[in-house]
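Read through the structure below, which is laid out as structure tokens, and then see the notes.
Every protein chain but one is kept in place in this view of the complex.
The letters A and B name the chains in turn, as written, and every chain counts its residues from 1.
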Amino acid sequence: MKRSYRARNKTIPLLTTVSPVAIWLILLVAAPLLYVLFLSFLSTDGYNVVFLFTLDNYKNLFNPTYLEIYANSFLIAFFTTAICILVGYPFAYHMARAGKRKKTVMMVMLMVPFWTNSLIRLNGWKTLLGKTGFVNTFLQNLGIIREPVEILYTRGAVLLGMVYILIPYMILPLFASIDKLDHSFLEASNDLGANKVKTFLHVTLPLTFAGIFSGSIMIFIPSLGYFFVSDIMGGGKSQLIGNLIETQFKAGNNWPFGASLSMMLIFLILIMVTVYKKSGGDMEDLGVM
Amino acid sequence: MEERKAIVEIKNVNKIFGENHVVHDLDLTIYKGEFLTMLGPSGCGKTTILRMIGGFEEPTGGQILVEGERVEDKEPFERNVNTVFQSYALFPHMNIWNNVAYGLKMKKVKKEEISRQVAEMLQLVRLNGFEKRYPSQLSGGQKQRVAIARALINRPKVLLLDEPLGALDLKLRKEMQLELKNLQKKLGITFVYVTHDQEEALTMSDRIAVMNQGYLDQLDTPERVYEKPATKFVADFIGESNIFEATISHMTGDTASIGLEVGNALCLLEKGVSYSLSEMVYACVRPEKVLFSAGEAEGFNIKGVVKEQIYVGNIIKSNIIIANGQMVILSRLDIDEVPKVGEAVNIYWNPDDVVLMKSRGYQIHHVIENASLGGD
Partner (left out) sequence: MRSRQKKIGRILSSIYSYLVYLFLYLPIFIIILFSFNTSERNIVFEGFTFEWYLKLFDNGVLLNAYGNTLFVGFISTVIATVIGTLASYGMSKYKFKGKGIIDILLYIPVVIPEIVLGISLLAIFNLSNIPMGLTSLIIAHATFSIPFVVFTVNARLAGFDRSVEEAAMDLGAGRIKTFFTVTLPIILPGVISGAFLAFTLSVDDIIISFFTTGPGSNTFPLKVMELTKTGVAPDVYALTTIVFIVTVAVTFITQRDKKKPIKG
């Protein structure tokens, strides 16, 4: 019996610290997702959810119209990720090689645009890219084009918006992994006769792969769902999975189908995260901005 | 002689972390006002014992009493003992004054009284004038003193010190050793000191508890621990020793003739210990007690060749290799006579300079331990 006194004294602090988060997460993360899973097997009468078991929502996922939307969505997600890597890597590399003070300044300058609402910033792009916008006027004045070209409301514009909103999520993990890189590795490689390009391909790139991977997850997944980017930049012409889900829950009022679409996304993410973890990725890297 | 009063009593204490049995059936009484050192290599359980007295670990079994009162169930803040941590554990966000005053603030002592006592404590550890500084602005030795002042201000019955000098350089260590010892004498507080440094233990302690893999191998004064090590481990760990495996071949009175692998030797039997013929023992001889001669001494025939000599200050150490390949160290002052390198010599010693140890000793614990765990 002697141990019970102090054992009890550890139970109370454990409960006070951990039970709020446990209860919160169970009620507001686990339960909602399980409920959506449940919803995905129910039917609808056009207005309301009907408690009738069906697999139709999952069959419906393979409707050719939707397949086209998935293809479009994945294409945009893929190119967004690729462009973010290509643009972000040199920037992150430059930032990691800067002095301590300059690093802080560069980092803060990277974060400042975040504090202006992303919708507003996308509206800024709209002004820039419209038919009478800066870009068109500029090109016309230079004589490169005669008539204003359609830049806005294209897939390219959606892609630009995605890259614009998401690129910091690539730069930050890349910076973290390049910054961690021991400079002596590079010197050793140079010393062993590898030139700059070879050093980069054989040493730097493999060692910073973790950063590329976690950055890619942090970009690829949200870009499937950012329906507002496609709304603003694509004018609703370029549909994404996110738009499809949004429609089911708002205008379309087909919650069970929206639920099955969400489940498909979760399944996809589960695969990506599993691969990420299998290849030695750290989950916490995905949550640190 | 004054009556020695027990202040901490550890009774049959065991500590098990998962699969690790860290402290075995420990019985230890610490007396009021003494400087007791727990000595042993890392992982021997010494810090765990200290943490159990402090209240940071709970014994798996057994009792701990402070001033006759059982404390195993008490939280650290309910015990009248204080700890000086290995990493100092100073509060980084408080200045020195606030660090030292912390204990009194917790006791809700009046402000003026706190000020008076903090000033007194800082005076004691010679840090007056440092009140406004932060721990990060102090040197290692100064941090150490703050940690001591912070722990002492609560007037603990016992001060527990966990390798407090481990992070300091050699010169500062020596200074702090003296300072700590003087402080302890001046205040008359019981110190329980944990270290793996045998020299530190020998210079500072009233008594030393030598720990080996969770067992208390010996509890004695520094002189006795050095002169009469109780186990092979103690002999090996404290100072340099020549240890020979032997069997008892004759016993006449209090002297025994023992057979080594390479020859015979004489030694005095320990008083109060019973031996039997052909019993396995360890004979332990300190390097300065090893004698040499050209011819055989009576009762001895151990032959060796001087392989090399090393000068350590004014001491010459001769490494003598004997027939089974064992190295015997012989140390002499440089003004004494020493054998030449390459010379063949006979080794012997004064029978009462040998410490005879039962070869069971600590090993027997392990046999029992392994048996009780179902073997390894």
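As a working rule, contacts are C-beta pairs under 8 Å (C-beta built on N, C-alpha and C of every residue); 3 or more make two chains touch, one makes a residue touch a chain.
Keep in mind the model is a prediction, meaning the values are calculated, not measured.
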Report summary line: Considering the complete assembly, the absent chain touches shown chains A, B
Report summary line: Given A:61, A:87, A:149 or A:186, the correct residue touching the omitted chain is A:87
**Report entry** Touching residue (missing chain; options A:63, A:127 or A:279)
**Finding:** A:127
Requested in this report: Against the chain that's been left off, what residues of chain A make contact? List them.
Outcome: 9-10, 13-14, 16-18, 20-22, 24-26, 28-33, 35-36, 39, 87, 90-91, 93-95, 104, 106, 108-110, 112-128, 130, 132-134, 164, 167, 217, 221-222, 224-228, 231-232, 242, 245-246, 249, 255, 258-259, 262, 265-266, 269, 273, 283-284, 286-289
Requested in this report: Go through chain B and note every residue touching the omitted chain.
Outcome: 54-56, 75-77, 82-83, 85-87, 89-94, 102-103, 106-107, 134-136, 150-151, 154
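Keep this in mind: only the chains that are shown with their structure count from here on.
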Query - Centre-to-centre distance between chain B and chain A (centres being mean Cα positions), rounded to whole Å - result: 60
